[in-house]
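Excluded from the complex is one protein chain; the other protein chains are retained at their positions.
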Amino acid sequence: MGIGERMTIQKTSIDSAVVRFAGDSGDGMQLTGGQFSSTSAWFGNDLATLPDYPAEIRAPKGTLFGVSGFQLQFAAQDIRTPGDQPDALVVMNPAALKVNLDDLRPGGVLVCDEDAFNKRNLQKAGYEANPLDDPSLKERYRVYSIALTKMAVNIGKETGLGNRDAERAKNMVALGLMYWLYDRPMSLTEQWLKSKFGRKPEILETNLRALRQGYAFGETAELFAERYEVVKQSDTQAGIYRNITGNQATALGMVAAGELSNRSVFLGSYPITPASDILHEMSRHKDFGVVTFQAEDEIAGICSAIGAAWAGGCAWTTTSGPGIALKSEAMGLALAAEIPMVIINVQRGGPSTGLPTKTEQSDLLQCLYGRNGDSPMPIVAAASPGDCFYAAIEATRIAQRYVTPVILLTDGYLANGAEPFLIPDVDSLPTIHSPGYDGTAEDYEPYRRNDDLARPWIAAGTPDLHHRIGGLERAENTGHISYMPDNHQRMTELRAAKVEKIAEDLPPLEIVGAESGDLLVIGWGGTWGAITTAVKTLHGSGKSVGSVHLRHLNPLPADLGEIIGRYKKVVVPELNNGQLIRLVREKYLVDAKGINKIQGKPFFETELVEKLSAHLED
Amino acid sequence: MGIGERMTIQKTSIDSAVVRFAGDSGDGMQLTGGQFSSTSAWFGNDLATLPDYPAEIRAPKGTLFGVSGFQLQFAAQDIRTPGDQPDALVVMNPAALKVNLDDLRPGGVLVCDEDAFNKRNLQKAGYEANPLDDPSLKERYRVYSIALTKMAVNIGKETGLGNRDAERAKNMVALGLMYWLYDRPMSLTEQWLKSKFGRKPEILETNLRALRQGYAFGETAELFAERYEVVKQSDTQAGIYRNITGNQATALGMVAAGELSNRSVFLGSYPITPASDILHEMSRHKDFGVVTFQAEDEIAGICSAIGAAWAGGCAWTTTSGPGIALKSEAMGLALAAEIPMVIINVQRGGPSTGLPTKTEQSDLLQCLYGRNGDSPMPIVAAASPGDCFYAAIEATRIAQRYVTPVILLTDGYLANGAEPFLIPDVDSLPTIHSPGYDGTAEDYEPYRRNDDLARPWIAAGTPDLHHRIGGLERAENTGHISYMPDNHQRMTELRAAKVEKIAEDLPPLEIVGAESGDLLVIGWGGTWGAITTAVKTLHGSGKSVGSVHLRHLNPLPADLGEIIGRYKKVVVPELNNGQLIRLVREKYLVDAKGINKIQGKPFFETELVEKLSAHLED
Amino acid sequence: MTEQPQLKAKDYKSDQEVRWCPGCGDYAILSNIQKAVAATGLPREKHLFVSGIGCSSRFPFYMETWGFHTIHGRAPAFATGAKLQNPESCVWVVTGDGDGLSIGGNHLLHLMRRNVDVQLLLFNNEIYGLTKGQYSPTSGVGLVTKSTPMGSIDEPVSPARLALGANASFFARVIDTDHKSSAEIYRRAVEHKGTAVIEILQNCVIFNDGVFDHITDKKTAKENQLHLVQGEPLRFGAESDKGIALVNNQPTVVTVGENGITEADLIVHDEQAGAFYGGLLAGMDSQTFPAPLGVLWAHDRLSYEQQAHEQVGKAKARPGAGDLHRLLHAADTWVVE
Partner (left out) sequence: MTEQPQLKAKDYKSDQEVRWCPGCGDYAILSNIQKAVAATGLPREKHLFVSGIGCSSRFPFYMETWGFHTIHGRAPAFATGAKLQNPESCVWVVTGDGDGLSIGGNHLLHLMRRNVDVQLLLFNNEIYGLTKGQYSPTSGVGLVTKSTPMGSIDEPVSPARLALGANASFFARVIDTDHKSSAEIYRRAVEHKGTAVIEILQNCVIFNDGVFDHITDKKTAKENQLHLVQGEPLRFGAESDKGIALVNNQPTVVTVGENGITEADLIVHDEQAGAFYGGLLAGMDSQTFPAPLGVLWAHDRLSYEQQAHEQVGKAKARPGAGDLHRLLHAADTWVVE
């Protein structure tokens, strides 16, 4: 069927779709994508999103490095990733086309703002000729070259808004068109526009009209051969849902952890991409007694948190990789002195400043070992944006029960990505306990341990139990400074044993796919969605493959070794050059193989299916 | 033979002896031990020393934590450690007795300053009664309770020196006595006293007399049943020798590395125990063009060194564990930008401030992994005090040839311990080369690699080749900022491959003992002496055991895997809770076992022999 | 909680043996602080001592209060967290010239500008004691130390000038062994709401013995010490005839009775006068001027933790505040049935 021929429009029902919006940093692509997501979620689809933006604030217009993108997958059934290749791609200028075109599925829908394909922009994007004029483009994709900017400007003429402001509504034209294409309601976005531009009537009116005109354009322009329908998800768990990003979920988990442990929350932090939004979000929850302290640097951030934890607070510090490097000396103090608190690392591409706005899982080894001396610290990793909420609570549970600093790992993909989140009943959340002391002051010893090997956590300021702590080696029980050889050996072993003990209390691992057989896939962190989907696909097609996902990286779950023993091969896919795989090989002496993607991007399901298949055939 | 009976004094010839001096921080034990060492070295013995002093500067007199000790072993043949248990122990007060007595070999010589065993001192040391009055002491050891202080004070009366000053010469009385006991010449110490106190005649005279009187006392007091003779070492390599500590050797190696690479040396450092002495020593070598910069903190220390290396210097930073934690972010930049320089970590007991004056090998994992992102860095470790010299040169060779930061690991034991050092012929030392560029400015690309995968190292300031570098991911070859997915994968892999490539150029490992068989012992760093000695002992007694010592920890030597394959079992003794063992298990999938001593002290040969035997029998 | 009888200085001595060198100035400071803490009348548990690393930073171990011996240079940050968490406590920061001005200079700077309500005891001995004698940021130019065999070339930091630069609200200077002034100054520091910086001139007998002799020596003390008294003119000298006046817009040592100078020409000490006058005192170099001792300035401004908790209080007063259920639902939600 040739493109461009006139025909009646068919509505095809599909299971899921992947859409990507891309344009200049100033084109509002993150907003547009966000609206499409909210609408789809509210409509009843499952979904997952992946924003991708440049390290520059507002890179000069039209440049390749200034391109900002937002991808989402929405579906009638359970999905776990924002999808591999978009089915539909909206590009607002030539640079966006250049950066994104390779990802578009062959035969996919390509919507372009033809007004932006002028000489200057083409040149900036490094095009010698207008690619829209290239017939091969139309052979490979269904191209819709539309005057989005002109439509917006014309609307401005009607509403009395100047050209420059009106032009900005071009993203709403695009959004309206996509709403039409995927048969989505416009009401939620209309509401949102009203609340946002309520005080600026011309702008509001322009945007509302732009949205509707985009929709109407699809209906009337008779350009499109097909439109699609992704029905509500039917197998969803009942309940109240909201859309949530990983950073939001983390922040809500932090607030919840404070409530659940009945302690006021303290966050000492220094801004760094992609962790800053947690600080922003937390600074808005002072009504929970949350104190946020934007420190002078990462070191002061964690030190203030340790100080607050010493004084009894539910204390946190948030950062990304380079910040962890700076915090490592203080992390050593927290673990040596045994102070409960949580260090959150929203991982990004490294080493050094690396790829600050891109995702990566390359701080696992740093978090395990990046401190002087033998210094074991529990590590928890979140699996999806919504899971960040529960992971924050779990990290706090461990910190407070075992009286130890804990590291919570998320990453740029989880942090900025979003998914529908089943809002839990507050009463269903676990309460969090920490060992106290109720004997006499005379009998009190600050480093005497309970069965968990945890010492009591007594807030500085508590009457009668005052004592001194610090980073010099402490004598068992009393905590006095001790340079005694045997004591140091014993304390080093106790610190290690305490962390190992946490494993006794972890739930059994869940296996996806085959319970035993040819291939076990071990994953951790934000790759959960892609790995699970790929393994289900393979298993569904009859392969003997199963996967486990590690939420706890230190200690490793007690049953992992036994599970590994049930499979012939072990593969560890990671977004790094091989980190968890080192632990697996070392601990279980199994010749595990890695699948390592180090591109600042999450795994595609398809690439995992392909690479895992290769391992199965080996 | 009962102790204390009168008899003629026999002189017994022995192969080796271990002597320890212990007293208050103010008693001059380090000096006394140092003199005994120099004399023994000069006399022609092989020797090794182990100072052990408190974290306090001058802890209050008589306290347990204020005890300072100095142990040495001297021998007629090749030795590698300061010995396990002293054969003779000199204690200047009750606290020193309490802290050290357990180490003394049963039947060993115990010399006590009886004047110091007064009520106050006994109380401070926690003795209820005078232990010298306890008959069981005399049953177990050969006890000589001597009025050392009184002897010194009396000498002062003759020389006209006041009591307080004269009292200080009691260490010389003790030294003289030990010289007599082990038949050592006094001349070297006499010379040293003359050069030290040349301008203070009463003090000089008092000390000289004290030394001689101690010697004469042994001769005449008829207390001693035996004296000993340790003859000159006969199997020593010919050449000129000096005594050297690890920190001195490191500093000399740094100066030499500058000369060998024909670059001026820059050291950016911040004082920290036990690394500070390297800074002190280097600050005295300005005549080599060495610039030392005592920075405001560890971070500024390394950053200044990176800046100097960028500008073409042979640059170093020196520190200990907590300082490495602080430097880790900057280390990431050096490896990302690929700047040649050496980071020296003189390890001490951790975690956190830990045991600042005690030795440990617990920073290996920190040095391997303690940075954000995938950030491989070569690691070299010194094996003995004198070897620090060569290890510093080797670290520089790697840094400059491969254009990468390199970590050099030593430890508190090596740093402060001493041994005779065969002074090398300067012309025999290797020259050090780094890749340069001799093409045209137009063709120049700062990140184009040679066969070693190294980029050219061009000093900032060089005409025509100016360019920009930094920590954001760099495009292959050009080095321009690049956020491109494939480039990041490639650059990450290249950085890893470059470090792996170093292995191709390393000499084959030397095996001590059995070349194959039941048990392979793998060691690294400062435990070389103890492990080698223990393995030789076991092998000599017919056990099928061999050992290899790793000078390179990253990358591991290419032949290690093959060697491991030749033995039934692998054991990795370490002064930590298991660090190298993780690498060995992970890389070679061998069920290696650890021997882990975490007491701030080096291994004893005997304990290694015992524990290795147990593994052999298992 | 036991009854709290009125405590004496000795009640603040911990059971840990003091581990400084005999003769170290730290002993006098410890004793003065134990008295000062007793004088606050607060129960032991209200006092939190936070220190970094250095000889001086061992201080908390010797106090029968809460104590935290942290890591090198970061004590101000730990103290900020502790004070924000527990604003009722009386927080003391103990630091040295190396700990506080070398590695920790930035934290000190930000503590002072934020005005967190702590007493900061800066033990200035112009040397690194614990690491055995390297020069510090306050060491004089030319000082020969282990790391400067040819003499230091670094211009020293003046704690007073730095404090002024950071807009510290309270700055005082005292000699380690001056028990009388200490009592008064520590009392003032505790009363001050905000960061009270006290520079203590502390003698290190081992590595920098006598470095303050020109100030502390009893024989010349009157000539070289300028004791500041609120509302009194800046006078000093054995005969109390010398003083400080502005001559040609520059602070100058003058003699009352000479060149027509009268008491009225002398500058009158005013702790609240502001940065300009603070600069005058802080800038008095020891070659030309006597050392100003006592409270150099004390300005009132809101403390950091007070403002932080005021915002929390306001937020908590909002309707629906602090309800977790509400927070979790505070977004576009939808129901799946």
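In order of appearance the chains are A, B and C, and numbering begins at 1 in each one.
By definition in this document, contacts are C-beta pairs under 8 Å (C-beta built on N, C-alpha and C of every residue); 3 or more make two chains touch, one makes a residue touch a chain.
Since the model is a prediction, treat every value here as computed from it, not as a measurement.
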| For the full complex, which residue in B:V291, B:A558, B:L589 or B:L616 touches the chain that was left out? | B:V291
| request: Kindly state which of the options B:F21, B:Y179, B:Y215 or B:Y241 is in contact with the chain not pictured. | output: B:Y241
| Touching the left-out chain: which of B:I79, B:A330 or B:I564? | B:A330
| request: Quick one: say which of A:S276, A:S304, A:Q347 or A:N576 touches the chain that got left out. | output: A:S276
| remark: Of B:W42, B:F197 or B:Y228, the residue touching the omitted chain is B:W42
| task | May I ask you to list the residues on subunit B that touch the chain which is not drawn? | result | 38, 41-42, 44, 188, 233, 236-244, 252, 255-256, 259, 264, 266, 268, 285-291, 293, 295-297, 299-301, 303-313, 315, 329-330, 333, 337, 423-424, 426, 441, 459-472, 480-481
| query | Footprint of the hidden chain on subunit A, which residues? | reply | 55-61, 63, 65-66, 270-273, 276, 279-280, 283-284, 286, 292, 294, 296-298, 322, 352-353
| field | Contact set of subunit C toward the excluded chain (per top definition) | value | 102-106, 109-110, 113-115, 137, 150-151, 153-158, 161-167, 246, 249-251, 267, 273-277, 279-280, 283, 301-302, 304, 307-308, 311, 314-315
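Assume only the chains that are shown with their structure count from here on.
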| field | Between subunit C and subunit A, distance of the C-alpha-averaged centres to the nearest whole Å | value | 45
| query | Quick one: subunit A and subunit B, Cα centre-to-centre, how many Å? | reply | 46
| remark: Chain centres from averaged Cα atoms put subunit B and subunit C apart, in whole Å, by 40
| message | At least two partner chains per residue is the criterion; list those residues in subunit C. | response | 69, 71
| message | Please output the residue numbers of subunit B that touch at least 2 other chains, ranges allowed. | response | 55, 65, 322, 352-353
